[in-house]
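Written below as structure tokens is the structure these notes are about.
Every protein chain except one is present and positioned as in the full complex.
Here is subunit A:
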Amino acid sequence: MHIEIADLRRRFGRVTALDGVDLTVAGGMFGLLGTNGAGKTTLMRILAGVLPATSGRVIAGGHDLSTRAGRVAVQRRLGYLPQDLGLYPDLTPTEFLDYVGLLKGLDDRAARRRQAAELLDLVGLSDVAGRKLKGFSGGMRRRVGIAQALLGDPALLIVDEPTVGLDPEERIRFRTLLSSLADARTVLLSTHIVEDVAQTCRQTAVLAGGRVAFTGAVTDLTARAEGVTWEIVTPGPPPTDGVVVSAIARTDGTHYRVVSPQPPAPDAVLVTPSLEEGYVALMRSAAPAPVG
């Protein structure tokens, strides 16, 4: 589903959450990065039709989200995993999916139940399909969340901070699942975990202060840190120039990776940047000049 966002604004009282967002999402897996409070969740909620914007234009799959009819049309083809989704503790995963399926308009009982069973299998919850949700761990609840989002084979999947609170193994499994789903649909992944985008998305946007600070290919965002990412090895304190992105203690001293326009130490060497360093360079305006 193609999404076109133009001059989108949203205010909460005197606070501006979105301040003229322009963005195009062509399809596939699209990552939305930004710090906490950057406006990612507000944008996701507007796209899901849960929250009205203050002004601006959003066209998703040819439907204008500024109208009720447009929102409902998109919601019929939407799978949404909100940030911090709660579940009814007194239902089982099968019942919860059946309930959401009914509300999504999946009227054929046999087909709905078959799909629910398939999705629970996909997210590895078949064994506990009949257990009450109240005993589920955070990871299991997330998996129920993604299963409900996939009900009805949506053309647009919006997942907001889906890997927060998951253990590393579950995070990897979740990312792999999302990636595989993006072949046939648009997946919007909102996160502040850069690694999630690095491992799954080809296209990304960075929100900062309610504005789009970057939009383009993940490789272009990484390139923002080329020529400004340094590594130094020292037994002493961390360098004070630039932003320390990582610090790994080894026998020969601590290996620091630093994003800085200037060498942070005389013996610092330039290294190939990661997406995280590209993101840091962008956010701290450490890159020498905007590209693309």
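In this text, a contact is a pair of C-beta atoms (placed from the backbone, for glycine too) under 8 Å apart; a residue touches a chain by one contact, two chains touch by 3 or more; residues count from 1.
Note that contacts and distances are computed from a predicted model.
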| item | value |
| --- | --- |
| Omitted chain, identified by the protein name its UniProt record gives, among "ATP-binding cassette domain-containing protein", "Heme exporter protein A", "L-lactate dehydrogenase complex protein LldF" or "ABC-2 type transport system permease protein" | "ABC-2 type transport system permease protein" |
| Full-complex contact with the absent chain, from A:Gly56, A:Gly139 or A:Pro162 | A:Gly56 |
| Absent chain, residues of subunit A that touch it | 6-7, 45, 48-50, 52-57, 64, 66-68, 72, 75-76, 78, 80, 82, 84-91, 95, 99-100, 102-105, 107, 148 |
